[in-house]
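Next up is a structure, given as C-alpha cells.
Shown here: the complex without one of its protein chains, the others still in place.
Let's look at chain A:
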Amino acid sequence: MNQFLLQTTYWVPLYGLLGAILTLPWSIGLLQRSGPRPAAYFNLFMTSLGLLHGFFAFVQTLNLEAQEVLWHWLTVADLDFTFAIKLSSVSVGAMELVTLLSLLAQVYALGYLEKDWALARFFALMGFFEAALGGIAISDSLFLTYALLEMLTLSTYLLVGFWYAQSLVVTAARDAFLTKRVGDVLLLMGVLSLSVLAGSLNFPDLYVWTETASLSPTVATLLGLALIAGPTGKCAQFPLHLWLDEAMEGPSPASILRNSIVVSAGAYVLIKLQPILIVSPVASATLVGLGTVTAIGASLVSIAQIDLKRALAHSTSAYLGLVFIAVGFQWSGFALLILFAHGISKALLFMSAGGVTLNTNSQDLTEMGGLGRKMPASMLAFVIGGAGLIGLLPLGGFWAMREGLSSFWYEHQWVTGVIVLVNGLTAINLVRVFRLVFLGSPHAKARRAPEVPWLMAVPMVSLAVITVLLPLMMQRLSLLPGWTYLNQEAVAVLVISGLVGCAIGAGLKLNRSGDTGFYPVPKAFRNLLAYDFYVDQLYRFTVVAAVSAAAKASAWFDRYIVDGVVNLVGFASLMAGEGLRYSISGQSQFYLLTILISVGAIGVFLTWSLW
C-alpha cells in the first residue's frame, strides 16, 4: 500500500489539476444557482487529498533510496521523450510544501475573496497553479520542467490579471507574462540545444553528459546564459524583475504563493540546472553578478516603497538574489535552506499584509497606522514572519543565513558582506513597515478596521506556528549543524547586523505625507529607489520602443512598399490597357506597321545568337 502511494506520487499534482477542471462548471457560468462556493470546496478537497497522499509518500521516501519513475510519452524519428519523475525526500518534500502552502492559501482565499463573483475562476487557476508547481518539484526531466514553468507563466498571467477590469492590473498581467516569456524563450533555446547536444533531457542523463561534454567556449557560454535566463525571469531577478512588483495588484492569496513558492520554483529549477551550468564559468559568474545586483538593489528599493505589498515583494527579489549567488558558487545547500526559510516566512508576511489590505481597503502604507490594537493576530503574524525572515532570532532565516555565512567565511568573503547587508536592510524595511502599519495613531482608513475573519485567521495562525517550529523541523531533517560546529563569529556578525537593522528601522523618522521620504537622503536618490531605479522607463525607451518601432516600420514597409509595388503593377497594366485602347484607329496602315515592328523585334530576338 505504502509502496503504491509512493509510486503514484505523480498523482498529487494531478489532484490539483482535477480540482481545477472540476471547478469549470462554476467558473464558466454553467452552474449559477449554487453560487461559486462548491467549486472552492472541490478544490480544497482535492488539495487536501493531495496533501494526505503526499504525506504518506514523503514518510516513505525518508527511509528509502531516491527512486525514478519513467514515463514514455512520445517517440518520433530520432527523438525520445521519456519523462522522469524523481521520488526523493527533497523532491517529495518540496511537493508537499507546495501542496501545504497551496491549501493554506486556498482557505485564506475563501475568506479573502468571499464576496468576489469570480471565486470559482480563482480556484480553477489556483488548482492549475498548484499542479504546475507540484509537478516542477518532482519532475526530473528538463523538458517536463520547462513545460510546467510555462504553465506557471500562463497561470501567473491569469492570476495577476484576475481583476482584469482595472487598468493597472492589465499592464501588470501583460508585463508579468512578457518578462517571464522572454526568459522562457531563452530557456527553450537552451533546452533545445541541450536536447541536440546531449540527446536526452532527463537530469541524470544531462549530469552524466556534462562530465564528458567538450563544448567550444562560445557555445558553452551561450548555453549557460540561455539556461539561467528562465530562472532569472521566474525569480524576478534583475533585469527581468519588474513583473513581481507590478503583480502586487493581483489578489493577495495569489501573492502569497507567488512570493513564496513561485519564485522558489524558479530557483529550484536553477538548483537542478546547476550541475549543468559548470560547463560555463561565464554563466556562473553571471548568476553571482545578477544575484548580487538584485540582492542589494532590491533591498534598498524595498525600503523606499510606500505600498505595503510592494515593499515586501522587493525583498523577495533580494532573497532570491542570495539564492542566485549561492547557486553561482555551487553552494546548493545554502540555496535550498534559504528558499525553505524564506518561502514560509514570506508567505506568513503576505497573509498578514493581505488581511491588512482587505480590512483597510488600501495598500498605501501612509494611510495606515495603529492597527496593532485592532488586529492583534495579524500583528503577531507579521512579527513572527519578520523574525523568521531575518537573521536575529534563531528561526528559519537565521539558520539559513548562518549557513551562508559559514559557507563563504573563508572563501569569497565579500559574499558574507552581501548577506549581512541584505539582512540589515531587510530588518530596517520590516521594522519600518511594521511601525507604519501597526503602531502610531490610526489614519482614516485604519480607524474601523476589524481583525480578519476566521477563514483567513486559521491559515495565518497555522503558518505562524509552522514558522516558529521551523528550526525544530530543520533539526529533525538534520539540516542544522551541531553546537560544536557553530561558527560563533559568524553568528555574532549576523545577530549584530539584524539588531542594527532593527534599531535603525525603529529610529527612522517616519513621514506619512505620502512622500517617499523615510530617511535622511536627498530626494533624487529616494525617488530613484522608490521608482525602482527607473528600470521600467529604461525598458520603455529601449526594448519596448525598439519592438514597436520595428513593428511600425515593417507594417509601413508592408503597406506602402510591398503592397505598393503590387498595386503599382496592377495600376500600370490597367493604364497600359487604357492607353493602348486608342491605338485601335481603324487605319490598316497602322496595324500593318505594328505587325511589322513586332515581327521584326521577334526576329531579332530569335536570331540574337547569330549576330
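We take it that contacts are C-beta pairs under 8 Å (C-beta built on N, C-alpha and C of every residue); 3 or more make two chains touch, one makes a residue touch a chain; residues count from 1.
Convention: contacts and distances are computed from a predicted model.
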| item | value |
| --- | --- |
| The complex's invisible chain, by UniProt name, from "Putative tricarboxylic transport membrane protein", "ABC transporter permease", "3-isopropylmalate dehydratase" or "NADH-quinone oxidoreductase subunit M" | "NADH-quinone oxidoreductase subunit M" |
| Candidate in contact with the missing chain, chosen from A:Ala550, A:Met575 or A:Leu596 | A:Ala550 |
| From A:Leu14, A:Leu49, A:Val69 or A:Ala147, residue that would touch the chain that is not displayed | A:Ala147 |
| Residue of A:Ala118, A:Leu393 or A:Val458 in touch with the missing chain, whole complex considered | A:Ala118 |
| Of A:Tyr112, A:Phe129, A:Phe177 or A:Phe350, the one touching the omitted chain in the full complex | A:Phe177 |
| Missing-chain contacts mapped onto chain A | 28-29, 74, 76-79, 117-118, 146-148, 150-151, 154, 158, 161, 164-165, 167, 169-170, 173-174, 177-178, 181-182, 185, 188-189, 192-193, 195-196, 547-548, 550-555, 558, 562-563, 566, 570 |
